[in-house]
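For reference, the structure discussed in these notes is given below.
Missing here: one protein chain of the complex. Every other protein chain is in place.
Labels for the chains are A and B, by order of writing; each one numbers its residues from 1.
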Amino acid sequence: MESWDGYLIFIAAMGAMFFTSAVLVLVWALKHKQFSKLNQGARVIFDEEEPEGVHTDYFPGEAAKAREMLAKEEHKPLKHATR
Amino acid sequence: MSPLISFFTSIDPRQKTGVPLKVQLSEIDRQMRVPVIMFLCFAVLWLQIGTFFAMVSSIKLHNPEFLGDLSWLTFGRTRSAHLNSVAYGWANNAVFGVGLWIMARLCKVTVRHAGILITAGIFWNIGVAAGVFGILSGGMTSIEWLEMPMQVAPLLALSYAMIGVWGVIMFRYRALGHVYVSQWYILGGLFWFPWIYMIAQVMILWVPARGTVQAITNWWFAHNVLGLWYTPMGLAAIYYFLPKVLGRPIHSYYLSVLGFWSLALFYNWAGVHHLIGGPIPVWLISAGIVASVMMVIPAIVTAINHHMTAVGNARAVWCSPTLRFIVFGAMSYTFASLFGSAMALRDINVVTHFSQFTVGHAHHGAYAFFTMVMFGSVYFMVPRLLKREWPSAALIKVHFWGTAIGIGIMLFALHIGGWIQGEMWNELKDGAPVYSNLDVSQALVKWFLSRSFAGILLTIGHVAFLVNFVWMLAGGKSTRYKEGPTLIGDKEGSTL
Partner (left out) sequence: MSDHPNSDHKPDRLPNERGFDPHEEAAYADDTLHRVHQQLQREKEEPTEGFSPIPIFLLFLFGGLVFWAGIYMANNSGEFRPDIYNPEWKPGGGGNETAAAWDPIKRGDRLFRNNCAACHQADGNGVPGSFPPLASSPWVVGDEARLVKILLRGLQGPIEVMGTTYNGAMPSYGDNSGGAGWSDRDIHAIATYIRQSWGNGAPPVSEETVAAVRAEIADRDKAWTAPELLEMHPME
């Protein structure tokens, strides 16, 4: 029974550490304003080479065709708007 | 400057100031090329080995005499060899390659001592090979997900430390500004995996805890390795590649951050639901059930986010090999998570526990979600790293259709077959089971056959992937990119 308690305390301590570390990081993130201006945050993945608004991946050898098709699609909402 | 300090200065991976961003990015790709490609090579190799063991195990379930005379290829060993080669071989190598590359891109820094990373990667794979050899030769442990002989654990742990630390160093020296949600996921995973791995190794194998504590630790590990290691890495890849390839930011970034934090704070509890009905304090199991059901929150949040980002872009998704796989994976993530939450409920678990339903669920998460996402990531990364185009669009399509249809059939067969199996086991008349074990096994044969058929489709897909990958590595100038979608700039393929 004693050793059982020892293990349980160990597990509980590990669990508490797990949780505490997550909370600490959350506090860090809050302090460093990671949760403000989220709309800009979502755009950090884009850069000059692969900017926002540009598709960047096609099947090899089919890019031109695909771009043409996508261009047609992208013009559709425009037509609706002018009507 | 003392040698120690100069070493610490030398790991500083930041780029020289004043260099234009796109120059920095191409530098990052150049410096990450060798380690990342190495990890991907190992990953693809382990995928084939894992597929072989999977096929052998699957055939044995409906034709038990198949290879039955070879002790090295008996079911108990091939099944565990399959699990360990896909988990620690394929999945971990893929995570190392994809995770570190995304981390480098988002932090806008790179790995300074790539030699250490490469060496550690080689030792990791030596460790996995030794572990799988140990399993096949009969030295496996009886602990699910930790079947490798315990002697390889220190090697794996040490190699991991030397691999994972570079992700942390990159994060430490990241470019200032916002930490993108993928970085959170990768950073979390890099800390969670060694944590759960070492505790499980110590408490189960090295200094064994007594009694049911071992079982609790076992399932705490086995569930968390999926939920706090593969899942965050898969989600990091989705959150990076989905908006990146579509060229539009994620629908609601707020929701993605919420999804990460609910996973980080509560997922850790969920694994105990594997012990429903077992002799452990009932409150622990109930807490595990509640935590599993709470995982509906990150699942729904992520589902809404991915759906709203991709919706209206179906054609763009279809035109991109990366997104075909990634969107398939993202959809599977939603369904696998919701199934998982349901399976934790006592009333459903009483049917699914121990049945093939659980096997189906494991492949739902680990294959239909995680592996498909990793395939998509590889299709995006390798052209940028090697500065050349994939040699064959047809092989990519074979890969996609083989794996997508294959895993679809397999999930259908295992979920339906597993449910029938569970219901047959539970069928009682006057307190005695109605069906003998033989009846149940015979009822399952057709579902096992479907699984083997699905396995053949998956194998075809994996071989197509292997051929394309090797062709790409060996391809040289003949297959340089010509049209310009994937590698903006560098039009003539002049720098390599």
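Simple rule for what comes next: contacts are C-beta pairs under 8 Å (C-beta built on N, C-alpha and C of every residue); 3 or more make two chains touch, one makes a residue touch a chain.
Computed from a predicted model, the values in this text were never measured in an experiment.
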Residue of B:L146, B:I289 or B:V317 in touch with the missing chain, whole complex considered: B:I289
Listed residues B:F52, B:F191 or B:Y254, member touching the removed chain: B:Y254
Sites on subunit B contacted by the missing partner chain, in the whole complex: 9, 12, 14-20, 22-23, 26-27, 175-176, 247, 251-255, 258, 279-283, 285-287, 289-290, 293-294, 296-297, 300-301, 304, 346, 484, 488-492, 494-495
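Keep this in mind: only the chains that are shown with their structure count from here on.
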For subunit A paired with subunit B, centre-to-centre distance based on mean C-alpha positions, whole Å: 17
In the complex, subunit B residues that touch subunit A: 20-22, 25-26, 106, 177-180, 182, 191, 195, 199, 203, 209-211, 213, 216-217, 240, 243-250, 253-254, 256-257, 261, 264-265, 268, 315-316, 319-323, 379-380, 389-393, 396-397, 481, 483-486, 488-489
Complex interface listing, subunit A residues touching subunit B: 3-4, 7-8, 10-11, 14-15, 18-19, 21-23, 25-26, 29, 34-35, 37-64, 66-67, 69-70, 73
